[in-house]
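Missing here is one protein chain; the remaining ones are kept as they sit in the complex.
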Amino acid sequence: MKIAFLGLGIMGKAMATNLMAAGYDLRVWNRTAERCEALAAAGASVAKSPAEAVADADLTLAMLADPEAAAEVVFGDSGVLEAIGAGKAYIDMSTVDPQTAIVIGREIEAAGGRFLEAPVSGSKKPAEDGTLVILAAGERALYDEAVPLFEVMGKKHLYLGATGQGASMKLLVNMTMGGMMALLGEALALGDRCELKAEDILEVFGAGAIANPMFALKGPKIAADEHPTNFPLKHMQKDLRLAVGLGDESDQPLPMVSTANELFKRAIAAGEAELDFSAVARVIAVKRQD
Amino acid sequence: MKIAFLGLGIMGKAMATNLMAAGYDLRVWNRTAERCEALAAAGASVAKSPAEAVADADLTLAMLADPEAAAEVVFGDSGVLEAIGAGKAYIDMSTVDPQTAIVIGREIEAAGGRFLEAPVSGSKKPAEDGTLVILAAGERALYDEAVPLFEVMGKKHLYLGATGQGASMKLLVNMTMGGMMALLGEALALGDRCELKAEDILEVFGAGAIANPMFALKGPKIAADEHPTNFPLKHMQKDLRLAVGLGDESDQPLPMVSTANELFKRAIAAGEAELDFSAVARVIAVKRQD
Amino acid sequence: MKIAFLGLGIMGKAMATNLMAAGYDLRVWNRTAERCEALAAAGASVAKSPAEAVADADLTLAMLADPEAAAEVVFGDSGVLEAIGAGKAYIDMSTVDPQTAIVIGREIEAAGGRFLEAPVSGSKKPAEDGTLVILAAGERALYDEAVPLFEVMGKKHLYLGATGQGASMKLLVNMTMGGMMALLGEALALGDRCELKAEDILEVFGAGAIANPMFALKGPKIAADEHPTNFPLKHMQKDLRLAVGLGDESDQPLPMVSTANELFKRAIAAGEAELDFSAVARVIAVKRQD
Partner (left out) sequence: MKIAFLGLGIMGKAMATNLMAAGYDLRVWNRTAERCEALAAAGASVAKSPAEAVADADLTLAMLADPEAAAEVVFGDSGVLEAIGAGKAYIDMSTVDPQTAIVIGREIEAAGGRFLEAPVSGSKKPAEDGTLVILAAGERALYDEAVPLFEVMGKKHLYLGATGQGASMKLLVNMTMGGMMALLGEALALGDRCELKAEDILEVFGAGAIANPMFALKGPKIAADEHPTNFPLKHMQKDLRLAVGLGDESDQPLPMVSTANELFKRAIAAGEAELDFSAVARVIAVKRQD
């Protein structure tokens, strides 16, 4: 089976590297060609366009930065749609909103191709370690065929139903993550007002029923007010907005998530958009001025 | 060292049992005397009132149901204050608000006694297993002396500062727990609207950065809409209200926590007060009527 | 000047009637032709399509039900775009979102036409009485020419700037209205819990600094739990959603408006979508179950 891999950003490069290490031959493409060099050195062939990569492959994996990039790679000049043909498979692992996933899937299938969306939960480290959680939806048979690939890239993979439900699941994860970050920010801010030490708070939180890896990782960064970007705050706000939108479409009230959304918006207005999403804590811990 | 133990509810009985198993002789008291029988059978002596228990002890531990019970045991007829004398120590492990802890501590010390508040994080199971997290504040020297006892009852113990800060820390834990439960309720409700299966959502949540014991324990109960009471919803709402009050006193905005408070209030109004606090999910997942 | 008027719903019919009473000759069109009869009897000529109406007119006014209808009349078969030519003016008074206004305006102008959006504040009664507030934006010169028409239909008219700003102003009005309705619901619900009479509350509210026509009109309906539809709740929720969206685009946090949005969503889920937007009070005044 010939495999193409589109998109060699931080995530894509790690995933493609793992696939090659597992013995798969890859044909790779990236918008900026230099990102292909390491993989080429490891034996990958390099395509000049998405269409060229797809033309030669039975199955194409894509890992693009955002919904716009995911759509451009499919619909743009020399894009996937120009080369996808009867029976060729396309698995889009980018994080997109449900609507974008549905549109891409519909057009791929209208062109005779097969489609699966497969966004992932997990960032750089799990991508490198092959411990992502893969949230697949779309054609069931293609999912079954892709399981060996998913087993290389992730520690867990689920088939969730119709195209769009992978994207929805990803929004559920991220909206909960955003809400929990805002709660952590409130706890540390209130603790500070009560003259409790952040390290004590984090130790107590880490020892009980609410202990979780995110608090353990981000808590000390909030305490130190250092927010090196892992997942940009503006992307989290976008996901919160999309989640509120999902609630609007289905008449599901989400008071906690919408409250978090407003806090992240405040953080963007305050200039924190490019920092890690933990920086929402800054606008929560409003400095007292007397 | 002679030790008294006041309050043999679910928590207190487990803690006292662990102390006896570790070799401490206890003199116990409980409002309803039958709760003393198992410990008496194991060798504890039984006092007829808090005062009688305290009179004979160097150090008294208390684990009462709520702030009202904690105050009554100290200030009521034949209460702790009648017998606490110079040099006698009183460690209140009940969950109370900061103000109650401060009032009790002040009066104990005014009567010549020594005082430590030491509320715990963790419920029945950790109490039985001796794996509570003990949040102590008040007299530092008394804390140091009590460490061997804390090591029997808990897996972790922290000294947090002046009286009231143990109670504040407990509120931080519980407000975060309440907020996370509301977020989980929103995620499961929105997931249901998107036709995602609860078990898939919980599996994904359990595999990533937000994985935590509470989601693992309560998620399936929300999915099954079964809420056997572990921590009553009305107590969680009371803690959220107290946390919002702490924010009022210190001018710390808590938009997430106050949103959660309103949701728990709605759940009380809807008749869920005595169920487990996971039942907040019921008022979040408003049934669609068309 | 030959004038066409498209859309003779409750609002449009009243506005067109006022224009005829003021001496303007109108050529009218409505999707369901029967709605044209009364105006035809009063001397209006009737067109068979938007294009036919526009072909013959120097200036066309439109008052359609929603953004979809407003777009269909312009872009559909025999739509405005087929007949709008150099120098012909199109004034869209429908309530649409800023984006729809911008798209319609751009296409009208690309076809050589002139464009003004002019949504109104006020419903059936002010439309009949000619006391609407007209929120115009787009081509300034066209606004100046249209002033005599606006003076017939409204008591006030403002020029607000570039196309889209009329729609934005309308959203500001409606989001504030929705938020105030939710506040009124909370006040009446809390008053009820305090055993205050609704009529006393409304009398006090009506006598002070917060007195406003909406409270006076809707308060008694909430008290009586009767919600005959003036402005459907689902339309208010849509406007709140669009307002939250405007905030998202411009990084403006709107915690009050987004809280109101979630309440209106809850009301829709509870089956109140088609009632008047005052019915949001029903889900606020959650019945106590003990």
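Annotations
Think of it as A, B and C in the order they're written, each chain with its own count starting at 1.
Here, a contact is a pair of C-beta atoms (placed from the backbone, for glycine too) under 8 Å apart; a residue touches a chain by one contact, two chains touch by 3 or more.
Please read all numbers here as calculations on a predicted model, not as lab measurements.
Across the whole complex, the hidden chain's contacts among the shown chains comprise A, B, C.
From the set C:73, C:182 or C:222, the residue in touch with the chain omitted from the display is C:182, counting the whole complex.
Only one residue from C:50, C:67, C:113 or C:253 touches the chain missing from this view: C:253. Per the touch definition above, the residue from B:50, B:161, B:191 or B:247 contacting the chain not shown is B:247.
For subunit B, the residues in touch with the chain missing from this view are 237, 241, 244, 247-248, 251-255, 258-259, 261-263, 265-266, 268-269.
By the touch definition given at the top, subunit C reaches the unshown chain through residues 121-122, 133, 135, 155-156, 158, 160-161, 165, 168-169, 172-173, 175-177, 179-180, 182-184, 186-187, 189-191, 193-197, 200-201, 203-205, 207-214, 217, 243, 246-247, 250-257, 259-260, 262-263, 284-286, 288.
Taking the whole complex into account, subunit A touches the unshown chain at residues 255, 259, 266, 269-271, 283, 286-290.
Heads up, the rule we're going with is that only the chains that are shown with their structure count from here on.
Shown here, the protein chains touch in all possible pairs. At the interface between subunit A and subunit B, two copies of one sequence, more than half of the residue numbers in use are shared by both copies. Geometrically, the chain at the heart of the complex, using CA-atom means, is A. Centroids of subunit B and subunit C (each the mean of its C-alpha atoms) stand 54 Å apart. Centre-to-centre, using mean CA coordinates, subunit A is 38 Å away from subunit B.
For subunit B, residues touching at least two other chains, in rising order: 255, 259, 286, 288.
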